[in-house]
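First up is the structure itself, then whatever we jot down about it.
Shown here: the complex without one of its protein chains, the others still in place.
Moving on, here comes chain A:
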Amino acid sequence: MEPIIKVRHLDKFFGAHQVLTDINADIHSREVVVVIGPSGSGKSTFLRCLNLLEQPQGGDIIIEGTSLMDKNTRINDIRTEVGMVFQQFNLFPHKKVIENIMLAPVKVRKWSEDKARQKALELLQKVGLSDKAEVYPASLSGGQSQRVAIARALAMEPKIMLFDEPTSALDPEMVGEVLAVMKDLAREGMTMVVVTHEMGFAREVGDRVLFMEQGVIVEEGAPEQLFGSPSHERTREFLSKVL
């Protein structure tokens, strides 16, 4: 089957510094791909290229047959199908939780207020925060904020979800509640690309793990293979430090 995301020979520079070098990857529908690697390895940049929050300088990204590098591609249309969850949540502080979730469906998808509200309430229930609909984000804990952020992304009914270190800014006792929501999502068959330091999550939920270092994909494989018997010295070194 044709992969839902195809990445070909992707190059990304910040000024003269090359942060991604010849990245190639296929991500299939309903697959959960986990990207791991040390800080500064380019894994977040790679993820942010997938919805063009970062503009690559070379190569191509093809999502459902549409090239993101094609000048005629309307990136906003692609982004409606690709949800993203950020390390710092990035909830809109001037809007109530329910408005955070409803805004894009109403303004971008042109749903009616009623339909968007219905959907938002459904999603809040799903992430266990039905009682928080009418509060402002400032009164939420980190874990709650991130669950709202996930609900906000899901409200657009995306086909793909990108997670950029979704638990890295959380207090340890709140990591579990966010991972639980993500596990549910994976079980439902959402296509997910997850940049994380949570090796337990990678092992348990990931269909495939990519290990990145210094802007290249060093190794990829099924979790049991990559964690159990990594074939590269650098992968082994990294895993020995984090596991």
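By our rule, a contact is a pair of C-beta atoms (placed from the backbone, for glycine too) under 8 Å apart; a residue touches a chain by one contact, two chains touch by 3 or more; residues count from 1.
The working rule: contacts and distances are computed from a predicted model.
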- Name per UniProt, for the chain absent here [options: "Amino acid ABC transporter membrane protein, PAAT family", "Acetyl/propionyl-CoA carboxylase subuit alpha", "Nickel import system permease protein NikB" or "NADH dehydrogenase subunit M"]: "Amino acid ABC transporter membrane protein, PAAT family"
- Task: Check each of A:123, A:156 or A:195 against the chain that is not shown and name the one that touches it.
- Result: A:156
- Task: With the full complex in mind, choose from A:21, A:66, A:80 or A:214 the residue touching the hidden chain.
- Result: A:80
- Item | Which of A:21, A:73, A:90 or A:225 contacts the chain that the document leaves out | A:90
- Message: Using the document's contact rule, name the residues of chain A that touch the chain not shown here.
- Response: 51, 53, 76-77, 79-80, 82-84, 86, 88, 90-94, 103-104, 107-109, 149, 152-153, 156
